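Here the complex is missing one protein chain, while the rest keep their positions.
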């Protein structure tokens, strides 16, 4: 199926436009359109995974390893003596983002179901929700940095309005805080993006622009020939076609000799090699989104104030964009920087794990607790990445996937409770198990999955991360041995806050603060089952049968590690 | 240096006699005697007045702004007197012979409104302030036609030097510019060469007949410039009790008076120079009867100086006399009439004249 | 180029300084001769014998101001006219260009003058040159007595 | 004059021919003057029902000016009047943009509240002044001579003072006097600087050899002082730090259409002059520190001051100060890409500002106020206008998918490139400050969407029904912003044909 990715990305947008065009009198259609377009997206992405070739193993920075790739010229113009600039419409999936795509499609669909009882300004809500869906999906599959940045930034606006209009009491504050934090991050990314495209050229287009005789050569030979000629200075500067292609950016050979981010690394910023600084900037940019300590403070606010479906999307997908971005850009483009700062990333990772967990322990608001647990879990992603081993990286990716499922589930469950009582304070409830047994079962499953109980996907993910991290000192020396050891503390703390919460809220004698809640506290409905059951099933499935996911990512992760490890001693 | 001494004394003596003359002329027009007591036919009346003025107490009102009040007469007098510095009295004698003479003259004389404003404002008296405002608005209103008329003459003469303007209006032009030719009415195509005939024919108002209305406008404007009747509302004794000078007394007042009469003389000199041939004789050479040559000595010679001074001063004094005549003949204009005259008649007319003069100049070459 | 001659200007300076000296000396001489016996009555501001009320430095008719503005406009115009007027009809230049120079310069200045004249016309048409502008004051007072009754007695 | 001609070895006849020829190239300007005079005459001759005539004359005039400028498009640089003016397609593009701006100004006034309409179309003065302002701006884009620089800047300034202060209420007279005092002082400072430049070089002609040689020979300290003094007047028109103080007051008090014009046209025109000055000074003189300080300070001061503004126009005033800083970045890079980026930014800025003021005007005509608070909830009852407003604000912030993002991207790319080549740490700081200022700017730009959508509508009986004409115009103004994001190459290709050499 040609243009499958484009369909996946833009079907929600079309749905959004339909929603905007539908007059207010047909209000019920909004939900139908939303659900059907996101359902279609989900189906298509499952179809895509089914057709995904798990055995394809090529270097991570070549286009050969991409599947379902789509590439078209978007715009290009001459910069005079500085060559030409070329922006492509470039989508593709490989092992690194295929899981994220499916996750996004799934969580968006479930989010749409959970949006069912949004009453206020439905047109705006569903329009923005679908707009958000497109930009999220696009962000995961865009491989042109410009396009990626477009999707990345465009996410902010719908999110801003979704939190700011449909959120809780402090929604405005939370919305603005969310927007600003993320924008600061994207400025960091923008800085590097500018530096990158100024330093990177597109070999194929350069061959065309410089009129190289390429008859009889295949693509690889052309690329090689161009790279040699650029290296020797045979190609004039004005013939260089600067590229936004993220795969080109990940290839040292495509850097213009003498350019600022050139592989020789002669340029310095504040006394540090420019490439390291660029890595750090990208890292910070995405770490804000991830979020990791110390950039996490927007997350609790945003989560607490956002309506349930938005919390679900935020925790389930948006945070993953941070992790995905780090892998796709920072690590792939500046492996030297990654290696140099591995200790820092690892440290921030374990700090996030422990700090998030400690904060979670101290929370009185259930949603805030889960928000902090997200910070903690995202710390594992950083820890895994910092190890720079196959296990570490695939663990990090597994953790992202699994956290996407689990956190979605957790927020949905909080939403269930909030729907009924409009209160999320842990201390206001007690012994819910007797009143809401089915709910309690789901909560227990979700908590156990989240704290990493064997049999759930979280366990596999964290285990893999730790294996990778422990291996690191022996194989490449990226992070010291003590880091994963300290990291395990997070597991214990995690168990602590979950079990304690369980005990406080669900065990013991039934008690709620407000008597009126007695009438509203009802057990799960069908719609809620529809949302929760698949998530639980998937969590279990990936906990029991991890190969399902590992098979998808393995080939790419191995070549990814190959790509970044030559620098690791 | 000599010019300075000459003009200073001349202005003083002239003023003394002009005041006397004004009284006498007004008396004559009004059919009465005028001053008769002091000296023969009251000849010493003004001298006596002057002596009185010097002895009078210098009153500075309590509420006046002394920093502005005191120097005002000085500024008025200085600016008017500085105007004399560029006047050529004869072909060889005069003040500064700067190339920019007329421009400088207009500029420096304009400064006297500054002095008037200081006087009016500094007095902190309603009469004085109103007088000053009226006076200034009148002077600046008439300065436009005045300036434009000067431009007309300059356009015709193609020079800003007063001396050169005078030379052009007589038989001696060829002595400074050998190839110069004066045609009858300035029109080259008529082909009548009057360079050597000189006299009245080469005066600007005849040389370029277009300048006759210009002369009239200039004359009217100059009356207003000097605050002379019929344009004397600023001082309108009956309403404003002498306008901006109401609070002045003694010597300071004398200075204001002196500069007023000085200004009359100055504009008269200027009119003579710009329109009436300056120190040139009015008599033309008619064939062998070289009246022009006879009544004007060769430039630089003593005869030249004497003839030149004679013609110049008599033209100027005649004009001054005519100003006095006008004063006692015409009624005072109302303020709105005054402004209307300036802005709605004189200024458009002078703009038109400027345009026409430009075209006329093209006829001259 | 018009070269200012320094010596010629020093003559002018002499006139200016001379005038100042003359007035100063005169004032000084008068000071020696004249009496100085100020008293309050003498030093009051003259207002035809009435006691002065308030300050003279108040507002005055705005039209004075308009006149000043228009004056400024034309006075500045004259600044341009003077330099132009001595070159536009320069015999050599005009003859050197077959008259083109003269006509060019005249056209240029005509445009300039006409634009300024337009300004004057504007002020004229808008009534800024009319010293006493008739101002009809419409009263919004509604009387029970019909207007015709008033008019009957007015005339 | 004679001496000038003799020196240039051009006979007078040739010179006259040259002038006559030059006049042919000034069609747009002559049309503007004609429009101005026609407006004046129309005002004088007709007594009643003048609004239609004014509108017709002004709009046809402005449109014609734009068309005429467009028709002159060519890649050649034409030097007019002995080099006093230099007509490039750079200036032509700006002229077209300016006349577009003039038309939009009329449009804004036409859709404005009644007082604004009355001011613009009841009497000719406002329109005449707008035409004069445009005329000055046109000359600013072409002039190569310090004298003309001064005169054209003053033409723009004086027209602006009149537009600001001579009619209207207390506020406007206050704004007018402040504007004038700042303007007069800074132009006097500029003039003094210019007089020194003239002294150093013996010429007023910016592109002449002796200007270049003179500046090379002068010791650095006096040169810096002269240049900084000269820059003062330009920065005033540009509304950049430290001569920006007038702009908030003026923007707040002046009617919205006029502000729209102030915010874009004189600013861009001044930018071209700074640009030319920087281009034509020898490399021995280092502009980077001076301009970098100005740019950083403008951005920072503008953005931070905008944070606590309560009036939308006042806020946009500070935003325009910040944008002046961004515009200067293009000049600082001193490179071909920088020039193009600057032009791109400038034109996008022009469109953004006109769109923003159009929308503000639309809301103002409904609520009668430009306070940000007065926008409360209007986005919900007028969603279309609200969305347009959000897009404009996003563009002003510089986020995708709007042309504001491309503009920032290109300008900072150029800066990055320049930094890569010169490794000048000033540029790095500029880069960092510039980009982070974007974040600061988000705070206040977001206020407007915040009020529009997050707050409930004040129940004070405001008629919120939008008018379809407003929607169409608004869309037409916002559409380019989106279009230039998705296809910025069209525009950049156009700019590639532009000759930045004078």
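First chain written, first letter: the chains are A, B, C and D, and each begins at residue 1.
Here is the rule we go by: a contact is a pair of C-beta atoms (placed from the backbone, for glycine too) under 8 Å apart; a residue touches a chain by one contact, two chains touch by 3 or more.
We adopt the following convention: contacts and distances are computed from a predicted model.
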Protein name (UniProt record) of the chain left out of view, among "Spore germination protein", "Dihydroxyacetone kinase subunit DhaL", "Pyruvate synthase" or "NADH-quinone oxidoreductase subunit K": "NADH-quinone oxidoreductase subunit K"
Visible chains in contact with the missing one: C, D
Which residue of D:69, D:189, D:218 or D:388 touches the chain not shown here: D:189
From D:101, D:248, D:338 or D:480, residue that would touch the chain that is not displayed: D:248
Contact partner of the left-out chain, one of D:173, D:279 or D:499: D:173
Sole residue of D:37, D:151 or D:457 that reaches the chain not shown, by the stated touch rule: D:151
Residues of subunit D (touch criterion as defined above) contacting the omitted chain: 1, 3-4, 7-8, 146-147, 150-151, 154, 157-158, 161-162, 165-166, 169-171, 173-178, 180-181, 183-185, 187-189, 191-192, 194-196, 198-199, 202-204, 210, 248-249, 252-253, 305, 308-311, 314, 318
Residues of subunit C in contact with the chain not shown: 1, 6, 59, 62, 65, 68-69, 72-73, 75-76, 79-80, 83
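Just so we're on the same page, only the chains that are shown with their structure count from here on.
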Centre distance in Å when subunit B and subunit D are each reduced to the mean of their C-alpha atoms: 52
Complex contacts: residues of subunit C adjacent to subunit B: 2-5, 8-9, 11-12, 14-16, 18-20, 22-24, 26-27, 29-31, 33-38, 40, 42-48, 52, 55-57, 60-61, 64, 67-68, 70-71, 74-75, 78, 81-82, 85-86, 88-91, 94-95, 99, 102-103, 106, 109-110, 113, 117, 120, 124, 129-132
Of all residues in subunit D, those that touch subunit A in their complex: 335-337, 340, 380, 383, 390, 394, 399-401, 405, 409, 412-413, 416-417, 419-420, 423, 428, 431-432, 435-436, 438-439, 442-443, 446, 449-450, 453-454, 486-490, 492-493, 496
Subunit D partner contacts - residues on subunit A that touch it in the complex: 74-82, 121, 124, 149-150, 153-154, 156-157, 160-161, 164-165, 171-172, 175-176, 179-180, 183-184, 187, 190-191, 194-195, 197-199, 259-260, 267, 269
